[in-house]
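With one protein chain held back, the other chains of the complex are shown just where they sit.
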Amino acid sequence: MVGQLPYDGVVICAPVTVPYVRFSVETAHWWAGGAMQALARETGLGPADFDGFCFASFSAMPDSVVGMVQHLGLSPRWMDHIPTGGASGVMALRRAARAVQCGDAEIVACVAADTNQIDSFRQTLAGFSRFSQDATYPYGFGGPNATFAMITDNFFRKYNVSRQDFAKLCVAQRDNALSNPIALLKKPLTHDDYLNARPIADPVHLFDCVMPCAGAEAFIVTTPEKAAELGLSTARLSATIERHNAYIDDPVQTRGGWARDIDALWSAAGCGPQDVDMLQAYDDYPVIVAMQLADLGFCDKTELPGFIADNDFTITGSLPLNTNGGQLSAGQAGAAGGFQNVTEGLRQILHCPLGDQVPDAKKALISGFGLVNYDRGVCTGAAVIEPEDLR
Amino acid sequence: MTDPLSPPVKKDPLKNTRMGHVSPGLRSRAARAMAVRAGQGRFVLQVCDYCCTATYPPRDRCPKCWGTLDWQDQPTGATVMTETTIRVTTDLFFKEHAPWRVGSVQLEAGPTAIVHLHSDVRPGDRVRMELKLDRGGNPALFAMPEKETPNMVDDAQYRTFTADPKHRRVLVTDGRGPVGQAMAKALLKAGARAVFLGNGDTTMRFDGEAEMVAHENVEIVPLNVTDTNSVTKLAHQLGGRIDIVVNTAAVTRQSGVAFGSKLTDLQAGFESEVTGLMRLAQGFGPAMSARSDDGTNSAAAFVDVASVYGLTGRAGFAGQAATAAARLALISGLRGEMAQTGIRVISVLTGPVDDVWHQHVPPPKTAPAQIAKSVIDALTRGLEINCAGDAAKDLFARWQADPFLTIREENQ
Partner (left out) sequence: MSNSLLSDLAGALVSGRVQMVDLTNTLSPDFPVIVLPPEFGQCAPFRMEKVSRYDENGPAWYWNNISMNEHTGTHFDAPAHWVTGKDVPSNTVDAIPAREFMAPAVVIDISAESAVDPDFVVTREFLTKWEVEFGRIPPRHWIALRTDWYKRVGTADYVNMQEDGAHSPGPDASAVEFMVHERDCIGLAVETVGTDAGQAMHFNPPLPAHSILHGNGRFGLQCLTNLDKLPTFGAMIIACPLKIEGGSGSPLRVVAMIEGKNV
């Protein structure tokens, strides 16, 4: 396989978050516009200044990126629509980076926005995917809770992992959320709170589940020159991977596509998992966080209980995990949930976090996981980013 | 083991009846094709015509080689890999029925699948898969214990996939003939709590009357399906108590089309079998729909027993075949309507019934008891279509293989 070319001449900058709300009467278009407005405030740019636009959303129906471009008055020479939910941040980053590197665009706004109206969760589920409508939701209609419950059930038995182990991850994330002024869940969570939570779909309990909400996330991918001109702090993209529908013969999902490409990631990044200052992982259910810890190379799955016990996942800990609180505590604003890892990782290494700063943050590992099309998440991606110019 | 289903208690009149929601109904065309086979009680998966891989969920192309797919019967064995008990859901049906157990299984046929779990199965267990129809008429994989367990069919989840007559009250529309009477006996044997047996002419005695009257749980009720007033009256009186309707109305007369036919026979046949079916549907359908999720003896099914020759026409019995064809069309329409409300609509197809109207028809003929057995079978398995007797099975198989050839064979 041909090695990945480096992302020379590309920088990432201007992470923005439109503060989440549990329910919103507004539309995805409104939230996307909010993200663009936030980018404009950071950069001073207007609609005519963006020549690239990359969009992710579940709730913009019937519009795709096409409708959104016209809705927001953009006139890009490059655009893309990313339908992969939790993997959309890494994927937007990869696509926009190559577009900028090749000169197809100079300044790309990457935007994820979703609303959460009363009942829109149920409606989104009902029409989510063909396999889901045919073969998952009619089976109890538990949504992703049920699918991940089955994955967790198997994971527990196969790797001797337990809710005790997951408790530590979720409690740490909540601790992290406490310093994030816009996290939706701000009540401290204890180990016992986690264990005593009510069951949702055994063995998934309340604090294993994210809270659906409305919100938007965005960042800019551009050239170092353009960023300098705008006076923006920048990060560079050290390495990325992406894989979809990996390990199709695994009867139950125990690993994601990361496992297949992880060596390529670390070799392109020129470092290893021990070298990163934080992990911004996709955390729709702790079983997926645990899976990422193993598949991204931190430990073997059989070592997970020990690894979790030996590490501190809070902002000042040995492996800061989802430093804004993650989706479990900050909220899951649809596809914007798949952008959070990028914006939060970016903020930490650019030293402009929403809450507390990871001390001396130099290297962030960002990992995405998206789209339970049937019985497992299909899309995975990861990226290592490092600061370039702090302004 | 499953707790035995206890007989329903009298309803608290101050409690609202649980509304008859159906589970989510959106499906692909391939899933609908699976539903058709489910309705026939088959266990099928799509198999590639090129590499022979079996696949699931329903697809439109083989994921191994992109060959085209055909539905084929498959071994029903499977092993449970995972389980979960869903306690929280936004779906109205499952919310009412939570907690609900599902799991994933490794099918012997090849693919894995998310399935409904019987309460007696656990991860690691070998199971026997059934392809059922859910209350909305959509296909559903259900993992049953590999070997019979006590009261297995009383499992609460399983019961929503059947229309088991156990503890239910059944209206058999024509009790004057041998088919209706065989039906009543079979229903009682299957655990029905009461059988209301229609009598189309209360001033005229009929064979078997004494035996029927003697049954403790049989009540003979005035019902003439050719008389709207009579159907309406009974529906007003019993509509809220009928859980299953079995329409056994039949008018059999030999007839051709241009030759040897009687228009009045055709009209009488249509009045009784076709218009009568619509009268029954209008009379009993709405009340049944409102009670489709009403506990142990919820309203469950509307069964229509019609001649299999409705599929093809038939020389010598053209009129009867025409009424049967019309019934099949009405039943299809009714099935679509009732799918919204959770009532199963079932066609039981019969060959020539072994009765006075088929004296000159050579065997095999269909005995009334066979028809009754086929109806019970369809109810307990939650089928959509079932053939009673060898003649019907043979014709149905031929018709599925080549409908127009079968039409030709039956009419020339």
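Things worth noting here:
Just so it is clear, A and B label the chains in written order, and each chain counts residues from 1 on its own.
As a convention for this text, contacts are C-beta pairs under 8 Å (C-beta built on N, C-alpha and C of every residue); 3 or more make two chains touch, one makes a residue touch a chain.
As the structure is a prediction and not an experimental result, all values here were calculated from the model.
Interchain touches from the omitted chain, evaluated on the whole complex, reach B. In the complete complex, the hidden chain is touched by one of B:96, B:146, B:219 or B:271, namely B:271. The missing chain, though absent from the display, is touched by one residue of B:108, B:227 or B:377; that residue is B:227.
For the chain left out of this panel, the touching residue among B:11, B:61, B:205 or B:236 is B:205. Contacts to the hidden chain, counted on chain B, fall at residues 201-205, 224, 226-230, 262, 264-265, 267-268, 271, 356.
In this section, only the chains that are shown with their structure count from here on.
We define each chain's centre as the mean of its Cα atoms; on that basis chain A and chain B are separated by 48 Å. Chain B makes touch with chain A in their complex at residues 23-24, 26-28, 30-31, 56-58, 63, 81-91, 93-94, 100-104, 106, 112-116, 123, 134, 138, 140. Contacts from chain A toward chain B in the complex involve residues 119, 121-122, 125-127, 130-131, 133-143, 145-147, 149-151, 153-154, 157, 198-204, 248, 251-252, 374-375.
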